[in-house]
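First the structure, then my questions, so here it is.
Part of the complex only, each chain left as placed.
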């Protein structure tokens, strides 16, 4: 019985948390000028209207597509780079300055150059976003790899684990919190950059819409689109990330 | 199938002013009437349209002659044909004590488009010529995004805002008044008429290789301009089809400003005035603004004598 | 055959650098079991780590028999995020089928704990899981660092028997560190006592009797003798 009750309890917590957030928003919005912070109801109205005419689903799906591709690319490539740097001191010494340069290249520069070199294509857009995020993932996973416990690597060496087994059973479980951190803040960052990418060279997507509403200073419109994305992220977090995390962290909770 | 008509891809700001004109072309199939196929490619920012033209994703965008001239100095063979004489206006609240640009000292002044914006440079040029005053020094300048500046003005966080014409029109509809417009400044600086600040910009190669395309495009947009200039119902149509989202007073203000901005002179005169203004701008803006080219490149205007 | 020829080994950096081992030379013939003992901190674990290739030898040479290696570290070193069963299975590499992990778990007294995470075991249970992991490998070279510490006598005794039965099934070259001299007297073909700073071999004793015929009296006597040797060799700690 208790096992069944768990998901329900979690849903309850979520509903409570979310309602509280909306409540805070509603209260604040009555205190300030509605034009600058419309009430939740007003934003919901816009959201429903935009959903009804199909605009919001369309732009949302375009943005989600870009975010998803860029995310997968960035996590895979950035993770590999970060793990390589963290594991090999020589590589690290040599490439750390490169990593710092890459980290601090302005998004604008990367986006514009990528558009100019590869044209106003979807690939250029997604690539530019990934390039912006890769160094961040690399920086996080590099720290994680440097913090790996040699106890376990030594054991794996003695028992001659294959490299796949090492990665899967020794390294990745220790890197899980770093991957989780990189994933959560990663999606957030990627979507922030996707907004810029869409602003600078796409004809659809939430960034495109948000900017249009910004031109008209329609805060309700901006929030409607932004929140549509946020809602999807909440759903992904609750339905994918969190269950995965609970699974990966089972062993930790044993004495808690 | 019927014979293929040349395609013209135009990169525009969705809900921008150009969209009104092009939507009209589409609605009345003026493109087909002039033997072209118009494709509207919407973007969310000015920068995006510029990148789109650079990368060849579109054939035509709207920009100003200053930018075209600067790009030409860097080897891009862009040219332009007039689109609008509207540029910017300095807006103040109705009850503002400011009456003339001479009063502009110690004010909180918002400027759209940044320190190298042409209207801002011209205004500075005028002030320094007339009163020997450096506006940038004498006032507290905030550069910022136009919508943000409008809100700042409404919230009384700024005393005056120099902003693009459609933002100015909206402000006017909300009870703000224009202190001075870019055209007034241009006149004061010696221009002979309304200078086309904005034009349709494209590559000269493209225009040369597709003469029917560019001619058809100009004809189609000119026809659209006439419709919008003469018939008020057209504006209701634009509003009903969702191309314009403004209503009431604002719509009227936008309409009037748009009509004021329709170029009425030949390109040759425009070019003369542009050359004049360019000199002034080059003086104030310096190399940052105009790059290596100290004098106006006459080839900037497409289709005029000497530009062939 | 395992051949250890250490001339010197230091650990640490800078000020904290310590010469841990001086000349230490011995061999373990194939299928024999040698016990290593000596005061805490003298360098026994370091020696095992050298044999395992986890530390690079400063001066000397170590020849390791070919084939599979297994070790029981001084701490259990189970992967905390894998169940006991999985920990054992992972050590097997490819020859999974051959070993009945379940019965091995039973034999070390962990029946019913196969699906537990290491954090759900007592320390003694975790040590036994580590032993089971080493046994499962059926290694050619087996290194044990105090494998029966912090177990009660009864359990320790039963595990020693398990070790012997696993060990005798195929020729396993074994080097085992222990502080329990009685244990050494029961199991070893030879006992090597390390001591000194840096450590060298201060005493060694070959036990010729067949290990199945050693009785309590014999082991007690040998243990007492070894203790005497150690006391003599290592006056002030």
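Just so it is clear, A, B and C label the chains in written order, and each chain counts residues from 1 on its own.
The working rule: a residue touches a chain if its C-beta (ideal position, glycine included) is under 8 Å from a C-beta of that chain, and two chains touch if they have at least 3 such contacts.
The structure presented is a predicted model; accordingly, all values stated were derived computationally and were not measured.
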Item checked: Number of copies of each distinct protein chain, complete complex -> A x2, B x1, C x2
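In this text, only the chains that are shown with their structure count from here on.
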Item checked: Joint neighbours of chain C and chain B, given as chain labels -> A
Next item on the list: Report the most central chain, judged by the distance from each chain's C-alpha mean to the global C-alpha mean.
Entry: A
Check: Distance from the CA centroid of chain B to that of chain C, rounded to the nearest Å?
Finding: 84
Note to self: Distance between chain A and chain B based on Cα centroids, please, to the nearest Å.
What the structure shows: 38
Next item on the list: Mark out which residues of chain C touch at least two other chains, giving numbers and ranges.
Entry: none
Checklist line | Multi-partner residues of chain A (each touching 2 or more other chains) | finding: none
Notebook entry, point to check: Which chain A residues qualify as touching chain C in the complex?
Noted result: 151-152, 154-155, 157-162, 165, 169-170, 173, 248, 250-252, 254-255
Checklist line | List of chain A residues in touch with chain B within their complex | finding: 36, 112, 115-116, 119-120, 198-203, 207-212, 214-217
Notebook entry, point to check: Which positions of chain B touch chain A when the two form their complex?
Noted result: 13-16, 41-45, 47-48, 51-52, 54-57, 145-148, 150-151, 245
